[in-house]
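With one protein chain held back, the other chains of the complex are shown just where they sit.
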Amino acid sequence: MIIIMRPKVNDAEVNAVIQKLESLGLQANVSRGVERTVIGAIGEDRHLHQPVLKAMPGVSDVVPIVKPYKIVARESHPENTVIDINGILLGGNTIQVIGGPCSVETQPQMDLSAEGVAAAGCRLMRGGAFKPRTSPYAFQGAGLEGLSMFRQAAKAHNLPIVTELMDVRMLDSFLEHGVEVIQVGTRNMQNFDLLKELGKVHVPVILKRGLCATISEWLMSAEYIAAGGNHQIILCERGVRSFETAYRNMLDVTAIPVLKRETHLPVIVDPSHAGGKAWLVPALAKAAIAAGADGLLVEMHPTPCEAWCDADQALTPTELQTLMVELRALANAMGRDL
Amino acid sequence: MIIIMRPKVNDAEVNAVIQKLESLGLQANVSRGVERTVIGAIGEDRHLHQPVLKAMPGVSDVVPIVKPYKIVARESHPENTVIDINGILLGGNTIQVIGGPCSVETQPQMDLSAEGVAAAGCRLMRGGAFKPRTSPYAFQGAGLEGLSMFRQAAKAHNLPIVTELMDVRMLDSFLEHGVEVIQVGTRNMQNFDLLKELGKVHVPVILKRGLCATISEWLMSAEYIAAGGNHQIILCERGVRSFETAYRNMLDVTAIPVLKRETHLPVIVDPSHAGGKAWLVPALAKAAIAAGADGLLVEMHPTPCEAWCDADQALTPTELQTLMVELRALANAMGRDL
Amino acid sequence: MIIIMRPKVNDAEVNAVIQKLESLGLQANVSRGVERTVIGAIGEDRHLHQPVLKAMPGVSDVVPIVKPYKIVARESHPENTVIDINGILLGGNTIQVIGGPCSVETQPQMDLSAEGVAAAGCRLMRGGAFKPRTSPYAFQGAGLEGLSMFRQAAKAHNLPIVTELMDVRMLDSFLEHGVEVIQVGTRNMQNFDLLKELGKVHVPVILKRGLCATISEWLMSAEYIAAGGNHQIILCERGVRSFETAYRNMLDVTAIPVLKRETHLPVIVDPSHAGGKAWLVPALAKAAIAAGADGLLVEMHPTPCEAWCDADQALTPTELQTLMVELRALANAMGRDL
Partner (left out) sequence: MIIIMRPKVNDAEVNAVIQKLESLGLQANVSRGVERTVIGAIGEDRHLHQPVLKAMPGVSDVVPIVKPYKIVARESHPENTVIDINGILLGGNTIQVIGGPCSVETQPQMDLSAEGVAAAGCRLMRGGAFKPRTSPYAFQGAGLEGLSMFRQAAKAHNLPIVTELMDVRMLDSFLEHGVEVIQVGTRNMQNFDLLKELGKVHVPVILKRGLCATISEWLMSAEYIAAGGNHQIILCERGVRSFETAYRNMLDVTAIPVLKRETHLPVIVDPSHAGGKAWLVPALAKAAIAAGADGLLVEMHPTPCEAWCDADQALTPTELQTLMVELRALANAMGRDL
């Protein structure tokens, strides 16, 4: 951590910073330049003291030089983490496409969905039984009954299920239903009490990026889960909020190579929620694979126009099949399987 | 709701939309222009069907014309809502400044804080016992013990307390401690399960704006609380995320007059978290009052440099006193008290 | 264009809007709903009158339903525009990679650059003789002398040259030097006088997206050039400003399929300026191709560490060669050449 002092700082101010650092158990390295004096702080957990130092007289800025995340950092674990979901590997050379509807509606809808997902060659299935909706008057999900419908449909095709947990009080029910992958949604990326509970279980977690979370904040949320002991974390980029109104969210494709450099965790992408339009999904899915993503979350509905939620962004089963063929060609050109 | 059809749409597509509207219990009003055909949908809860209609063949766009929020809309309740907090009115002609430290640390720190808050003429006190921290390794708050310290300090000066609830499982404890105003933080603005529970209690709620929430989304979150039966909601603007790095968040001062037009709920501003620097607080606090805010949340700490959290943004007790004098002059020039 | 009236609007207000529309030569179609009255405006160039109508008493909102761009719209010209640059086609099935240094420095640097560009298999060369620099104290470009150095180097490998025009007063010099493609930089996307002059010449123009320009504004800037008679316009996505600080700009990969749907003009991507780091270029270049881009602008410098500008984002000649091989595999998997 580097403390940059203001121009014309006096000795008393410099000394006060040095004493403060020493009282925090850190060492100070003072460098007096032509215009500025700069103090380096050496020792453990320096970044935690940043605000205190910023508040001291004569201090202009405090610059951290070590990343605040540890367990999830590639620096501390150079090899890729590969997560085993009932024998299906995510984070390795094979790209996984997780298909399924936005929300669980009825048993027939889920049965048709599971059939479509399996027919397209996807090995994991998604579907929401608890839905975070902007409006209190919109469909809030089929709840636990939905989980049972989902499980029954997926079982017929041997598909592990991925579903969102919104309320920490429902975690036990998720465990009882044997949910294979628990998803933390965009709006809960910094629901720290939820993250702490997920740190205590032994179930893989998909952690979606917050609507305007920085990559660093996102990794810190992953660190919350990891700090509890659960290292099976999958990061999911799903578009961020921007000024552009031509589509729903701006897919941050640059986040993929940045994450691959910063962390050893697998990175997947949700092109459906990013663009918010079915016709955008193929281009965004391809871009994600080309940029190095380890998987995709793709919305598919047996009859999109009838969907109870996000109807205009789901692919049909046929469209998903076509997309899988195109993605496989792309993955092969990248030296990967799909 | 208006459905705009694509150029060169055919009759079958137009008729399908009309039939869909009728099946949803809505009426269709068709207007064929030179280049475009436009269909108006008339009836209740139209906006819920927007995605389904957007997904239909031939549809170019669907434009809602009625606001999605109801209870919190000024259209439905033209008078300002004034909230009575133990006899202190928020939302009326008197501007309320809620002062206090970012987090509860120790009993002496809270006693000194309460003294400073009362001495400055503030009538409500803030302080966090549960802290949402980006890092799992940072101080997470003093917890329930902190609540007790806070209560004891505030009682001596007869100050109602404002404190943040992060975890829905702690709500009963907050009620037992008689917390006068429960704060929902930025990261929980769309924690819908938490909002639903707060809709069931009879305690005023400060709902902070999400880091990049639109005003409409924010009002929809307030609607979640209101829909449960709790109409005592205070909206708190605290800066939004932007591209600018010269300060922490961008205070959206324009949100104040927009909210005053859209909703009858009181609007307050947190200049401390917005700017992230103590020296910015006076200018932002004044701008908020001048733009029409009903109150402020201002951080004050007896010894800011020693604060365990956000040390560089707290005012000293003396700075708070000076600010209150300046704000009172401004409020009077606006025809209000403080 | 649809005029949405406020709730409880009165007849006088509705009639005033109708009369105003008729005075502008438009027809009015009135639809009275349960809660709102909506007036459709039918006729030419309606969108130009939007602000006047918005200002009228009783009007809540005015929604345009026809796109404001015409010549550049795919609606008006369904086939892709393919631009012929000295026999090299851009916008067809073959993807073009335009390589070269950020700025023209010396003749040897340009000679080595041209050699590297040609050796990698690129068919067009880029280089800036006039540089838009944030600081007045930074290197401002080699100027006209730089153009001559660039021409000489490119000629040896028969490479058409792409270079940026900043000042409208330099246009004649660019024409005299026979610049094959004139680039309009990000900061000049809405320099309308410059765009108007480029509308009068018969030279292909690369129009870079403004730092936070919407896709619609960008197409309107293209329309400025097209309206003057020059339809040889290439749109270049180069990242937009965002809140993320882990890299320079956020590459808006979603803009590619959106542009492909909205306009018939070719779309290229600049992965070098977007990410701002050489190590990000391969992932972003691949994502751009996968999303459907027709070409790339890639920075290469014979000795990046010695570059006078943006040293940390240029590839070496060897890195460019490797990238071209990888991109060709990807293009082939997409059914395209490169």
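Note that the chains are named A, B and C in the order they appear, and that numbering of residues resets to 1 at the start of each chain.
Rule of thumb we're sticking to: a contact is a pair of C-beta atoms (placed from the backbone, for glycine too) under 8 Å apart; a residue touches a chain by one contact, two chains touch by 3 or more.
Note that the coordinates shown come from a computational prediction; the quantities given were computed from them, not determined experimentally.
The chain we do not see here touches A, B, C in the full complex. Here one chain is not drawn; of B:V72, B:V253 or B:A307, the residue touching it is B:V253. Shown as candidates are A:R36, A:H77 or A:R133; the residue that touches the absent chain is A:R36. Of the listed residues C:K8, C:R133, C:K155 or C:R261, the one in contact with the hidden chain in the full complex is C:R133. Contacts to the hidden chain, counted on subunit B, fall at residues 212, 214-216, 239-240, 242-247, 250-258, 261, 274-275, 279-280, 283-284, 286-292, 329-330, 332-334. Along subunit A, the points of touch with the absent chain fall at residues 2, 4, 7, 29, 31, 33-36, 38, 40, 42-43, 60-61, 63, 65-66, 75, 212, 241-243, 245. One chain of the complex is left out; on subunit C, the residues touching it are 45, 47-48, 51-52, 54-56, 68, 132-138, 166-169, 187-188, 190-193, 196, 210-212, 217, 220, 223-224, 227, 241, 278, 304-307, 309-314.
Simple rule for what comes next: only the chains that are shown with their structure count from here on.
Most remote from subunit B, judged by the distance between CA-atom centroids, is C. Where the sister copies subunit B and subunit C meet, the same residue numbers recur on both sides for over half of the interface positions. With centres set at the average Cα position, the gap from subunit A to subunit C is 31 Å.
Subunit A and subunit B, compared by their mean Cα positions, are separated by 26 Å. Chain centres here are Cα means. That of subunit B falls 39 Å from that of subunit C.
Shared contact sites, meaning residues of subunit C that touch two or more other chains, fall at 212, 242-243, 245.
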